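Here the complex is missing a single protein chain, while all its other protein chains stay put.
Right, subunit A next:
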């Protein structure tokens, strides 16, 4: 008599055994049950919360480590703030101040936003895993060092426009340009296939280079010294 080895294929239920009961998936109680929805809170709290989030991200940009905070909770308030600040400060910096005041603000604004869009599209086309708005967020936040450099340059320019001031401004702008590029690559490069990082970094380099160039060649308008 052969022994039948009990194996998995031998499992069978003889007869029809009806199975009864309820299948429910236990749903955890909603986490905001005890808090009111954010629509009811005072405006001051909303603004403070958003400002704190923006401030936290500024901190991440100034000390770039490989963290995912900028990517996870992306927002566009910070970039907008920085862009408007930079554009306002770069305004009115040429010979005919009354004619060039308007276009310069628009120029910087359009440059920053369209530049970011193009870099994002480029990184997506090269096979990046980052989403559109996340990339815009990172590029916008990494303008912070350049904005700081702009403030420093304006302060230095108050003291005169000689060679010494030019050298100081040059060093400050180059340092902040390097910082910006390094910070943004720390966030962006991880989302790319490893052998294509250079292809993504180059447009970022060019973008911050153009902005740095605009900051470096900025000179405050002075009264017309006609004959």
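Just so we're on the same page, a residue touches a chain if its C-beta (ideal position, glycine included) is under 8 Å from a C-beta of that chain, and two chains touch if they have at least 3 such contacts; residues count from 1.
Keep in mind that, in the parts below, contacts and distances are computed from a predicted model.
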Omitted chain, identified by the protein name its UniProt record gives, among "Protein YIPF3", "GPHR regulator", "Serine/threonine-protein phosphatase 2A 55 kDa regulatory subunit B" or "BHLH domain-containing protein": "Protein YIPF3"
Listed residues A:133, A:182 or A:213, member touching the removed chain: A:213
Sole residue of A:53, A:80, A:121 or A:168 that reaches the chain not shown, by the stated touch rule: A:121
Residue of A:62, A:175 or A:198 touching the missing chain in the full complex: A:198
Residues in subunit A touching the chain absent from view: 94-96, 99-100, 103-104, 106-107, 110-111, 121-122, 124-127, 161, 163, 166, 195-196, 198-199, 202-203, 206, 209-210, 213, 217, 219, 222, 224-227
